[in-house]
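Here the complex is missing a single protein chain, while all its other protein chains stay put.
What follows is chain A.
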Amino acid sequence: MKRRSLFLNTTAIMGFVFLYAPIISLIVYSFNKSKLVTVWGGWSLKWYTELFNNQQIIDAALVSFKIALVSASLAVVLGTMAGFVLSRMGRFRGKMILSGWITAPLVMPEVITGLSLLLLFVAMEGMFGWPSGRGTGTIIIAHTTFCMAYVAVIVQSRLASIDETLEEAAMDLGAKPSTLFFLVTLPLIAPALISGWLLSFTLSLDDLVIASFVSGPGNSTLPMVIFSKVRLGVTPEVNALATIMIAIVALGVLAAMYQMRRQTKLLSNHE
């Protein structure tokens, strides 16, 4: 094994400390017995019990999960279509504009995305009467919009790494473009779709700013509830909630990484 220098070791340790110290302290404090967030009073699970008895948080969590589930799924469908068009259609009129529009949500400040979507929804309601009012539906639309940008980018880069002759071979063997998409392209990009879905799910679960703009009364998402609670002072309950969310997100990231590795292995040998 290569000998590691003191410098590299120190850097690695510092990196880990910076990244994980806040999270670890949060997790530890979620098991705190004391009512005061900053004072350690021994181990306890009482904040978790309280959390599960708090109907407001449970409701918000359910809303958030529902939104994340639906918008991640929609984002994968729409993002795949966009990524596919961008990487396989060759040159066409308006390709630059399309690819610009698709990547815009990645770089656009969330405040602007949220505000512009709110204005759109209000204008649409005035013109067609739909969407009537704002609520879960509008949040789903908004989340799908920015999540599909991530999916499109992931799918596009995955498609770029797949040998196009595979698709030609399928055509040559009698598969029409629609068949070959489902039989060859989709299975090959499936891991990218899964990681795109997981990423979208996490992003949607995370989002506070855009949701605040486009949500209606009685449709607060979990981040919105946490944020409003924190404004009144941090309670250990929030720590418990955050710990659970970290666990979910960590699982999602691990699953996405596993998918990516599996795909790399699958594609590595076919050259």
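Here is the rule we use: a contact is a pair of C-beta atoms (placed from the backbone, for glycine too) under 8 Å apart; a residue touches a chain by one contact, two chains touch by 3 or more; residues count from 1.
The rule is simple: contacts and distances are computed from a predicted model.
Student: Which protein name, taken from UniProt, belongs to the chain you can't see among "RagB/SusD family nutrient uptake outer membrane protein", "NADH-quinone oxidoreductase subunit J", "Spermidine/putrescine import ATP-binding protein PotA" or "Acyl dehydratase"?
Tutor: The correct option from "RagB/SusD family nutrient uptake outer membrane protein", "NADH-quinone oxidoreductase subunit J", "Spermidine/putrescine import ATP-binding protein PotA" or "Acyl dehydratase" is "Spermidine/putrescine import ATP-binding protein PotA", the UniProt name of the unshown chain.
Student: Can you work out which residue in A:117, A:184, A:226 or A:256 touches the chain that's missing from view?
Tutor: Of the listed residues, the one touching the omitted chain is A:184.
Student: Sort through A:62, A:123 or A:169 and give me the one touching the missing partner chain.
Tutor: Counting the whole complex, the residue in contact with the absent chain is A:169.
Student: On chain A, what residues meet the omitted chain?
Tutor: 163, 165-166, 168-176, 179, 183-184, 187-188, 265-271
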